[in-house]
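See below for the structure under consideration.
Missing here: one protein chain of the complex. Every other protein chain is in place.
Chain lettering (A and B) follows the sequence in which the chains are written, and residue indices restart at 1 in each chain.
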Amino acid sequence: MKRLLRILLPLVLCLNVSGCGMKDIDKRFYVVTTGVDLTDNPEKPYRISLRLAITSAQVESGSSRTEIETIDAPSIAEGVRHLKSHVDKELEFGHCRIFVLGKSLLRTASPETMSFFSRRRDIQMISVFAVGEPDALSVLKVSPKSERYPGNALFLSFGNEGTESPYTITTYLFDLVRKAYERGIDPILPVIKAEGRTYVIDQAVVLNKKGTGLLLTPKETQLYKMTTSRSAKAEVVLPLDEQARVVLTVSQLRTKIGIDRGTVPTVRMKVRVSGILEESPPGLLERDWHGLERRMEESLSGQIEDLLIKIRNSGTDPYGFGLKYLSQYFGKEKDYKYWQSVYPEVKFKVESDIHIKGPGVIR
Amino acid sequence: MIEQVRSRFGDAKDLVSEVMDNGYARLELCFFPAMCDVDQIKDAILVPFSYRFDPDEFRRMLKTGLTFLKSDEPKKWPELLLKGCVLLQYEDKVYSFLAIRKMQKAPGDTEVEASLQGPQSAFTEDLDMNMNLVRLRYNSPNLNAELMEKGEISRTRIMILFDREKVDRTSLDELRKRLESIKPQLIQASGQLAMYIGNARFSMFPITLQTERPDRVAQLLQRGKIAVLVDGSRFAITLPVRFFDFMHAMDDDYEPFWMGRIIILFRYLGMVLSMTLPALYIAACSYNPEFFRVQLAFSIDGSRAAVPYPSFVEVFIMLFMIEALIEASIRLPRFVGSTAATVGGLILGQAAQQAGLVSSIMIIVTSVVAISNFVIPNSSFSYSIRALKYVFVLVATFYGMVGIIVTLFLIVVYLCHLRSFGQPYLAVNMQKDQQKREQSR
């Protein structure tokens, strides 16, 4: 009996203090995508839109249903708090993995705006941030036909979970925050375009510390992704004279970046690519295997160098050359100051090494 | 003699008491025909006394026969009669003759601990038969057997078996001490005795292992454990045991090594699932929906949409249903049992979910819990796991995920805290430590 009491007593105590914290899953409203735009109203500069999931027992293609709530508010936190009065269930951000920032927001946003996201405990540090074009709300309004679970289409688009597109850059929240504060590297965000009933994610925008940035074209985005990640899914294209093109699918890829010291530092980038030809005029490879490789190397190096110069001229540094420079020479404050002053004149030297493994299954 | 015995038994009608006279000598005879083998009495007493009577030979037989014992103390007579002895008085001397009627003539079949390729014979409800089975498998002069009687009324015979050279002395002393200290009225099953000597009535886990398999007893004896056989029960108690012994089936030793290991691994997995799955469901539904990945959370959300009450009520309803079903199928006669299973399966399966009383995910959880509970080879241990499940459910109702982890921790500590007759219940690498300790001494 005594023993029983000893077990029961803590339990009774628990009962007394319990009562809060429990909320059933069907009493919660899941936010699957959050969008933030800038309004013209200076009183309430932020327009917060949430895409809420309406789940159902039947799961079929196109069965996903969502609801969109929008509000204008002076800050994000207030907006979210106010939105709770618009819905019948508790808003839950735990499964919100996509945050879309309106294009207009980028011009003025500072790292402090982001602090709402990194401060909330239920927002995952691995949620994806992207830029919405023309604005975040219109991206939220898209509902793809193939979507099974609410919001699943965007979840799958990023981070190689579903599609492994060479044009899609994935930026997680922790990565964005880190690059926003870090010296010598700038954040880069993918751009989601709303087009009819689907999304197009093939561009990226590079931000500098003040928010304004540089929009990369799809081709540049692919080059950037190729040279920063080890993602093998990429292609190298060589346009030939008579309208034909040689396309190489990359199966292995490795990029090395080194920086030479000097009065004006030189960034040396080595790209080693190997892959299989996917499209080429018949017999071209057999005629001049080595020469074809050489020509492709030259073309690729040129493209990359153009991209690097364009990025340098815009005053941004998504590759993190500055960080690389500091780390290579164990740099301190002074070195960073020096780097900042010489970055606009930094020289680039790109060497690429392409190795064609074969012409695919046919000659 | 007859008068004395009759008065002690209050003129019991099933007691046969005869005075026989073959013309030369008188013989008084008392026995319970229900407890004795009448054929044996005829062969051993009646035939020599009647057809081939020879006073000298008869006297010699009484004096030298293995089964005839002189019993002069009137106090012991009722006891002897109740054991199935025949009392006879010849020439003013009283002898007892053991003629117990044996029910079992052959070893039983394994029913609870079935095995695919291992031995199929199991203990019976007769102690002598069981001794035979153990001696056959453990054919060593080192096997010690101690006989005891326990139970004020039942006076059940108990046999303690151990290997003299391998046994752990402290456990043996502990066992003897506990056996002496208990004073039960009736002992009907070995499980009952195990409860009495188990010492901790509120213990969550069994600290003795009951088995019906002679091969398991032999194996445990060889590992220095003690076995207790109880007359009238087809289960032997073995002790001291460790946590891991309960998850071990004899088949594991008869199958190829790696297959055995994998199956043991699955068993542990089943044990953990059966304990925690309902609690995890509550935690995932009510506290931490963000714990699992999006797609899974939405599935749970969707399937729970029609359910009107909170998740823990749902869990309790389903767990009650499944427990009732299991209980019913054990207790019911075999012919009705299948009906119960069918009806229960029908209700639990489709109807409850379509009526919106429980979610479809909960049905899967319930069946996984039930099935994985049967994976545990020892029935008393699987009872423990069945009960522990409710502890998890209760804690998860109040604390969600953290509660489950903390309970897991507490169970580990509790298991480490338990001692089975002085031996640690849950500890790894104990044997290696013991050897090292002895080497260093």
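Keep this in mind: a residue touches a chain if its C-beta (ideal position, glycine included) is under 8 Å from a C-beta of that chain, and two chains touch if they have at least 3 such contacts.
Convention: contacts and distances are computed from a predicted model.
The UniProt record for the undisplayed chain lists the protein name "GerAB/ArcD/ProY family transporter", from the options "Transketolase family protein", "Sn-glycerol-3-phosphate import ATP-binding protein UgpC", "GerAB/ArcD/ProY family transporter" or "Transglutaminase family protein". The chain we do not see here touches A, B in the full complex. The omitted chain makes contact with just one of the residues A:Lys84, A:Arg107, A:Lys145 or A:Arg178: A:Arg178. Of A:Ser143, A:Ser229, A:Thr249 or A:Ser299, it is A:Ser229 that touches the chain left out of the display.
Residues 287-288, 290-294, 296, 399-403, 405-406, 408-410, 412-413, 415-417, 419, 424, 426-429, 433, 436-437, 440-441 are the ones on chain B that touch the missing chain. With the whole complex as reference, residues 10, 13-14, 17-18, 20-21, 23, 118, 121-122, 124-126, 159-161, 172, 174-175, 177-183, 185, 229-230, 320, 323-324, 326-328, 330-332 of chain A touch the missing chain.
Keep in mind that, in the parts below, only the chains that are shown with their structure count from here on.
On chain A, the positions that touch chain B within their shared complex are 3-4, 11, 14-15, 18, 21-26, 28, 30, 32, 53, 55-59, 92, 94-95, 97, 122, 149-152, 155. Those residues of chain B that touch chain A in the shared complex are 202, 284-287, 289-290, 294-295, 297-307, 310-311, 360, 394, 397-400.
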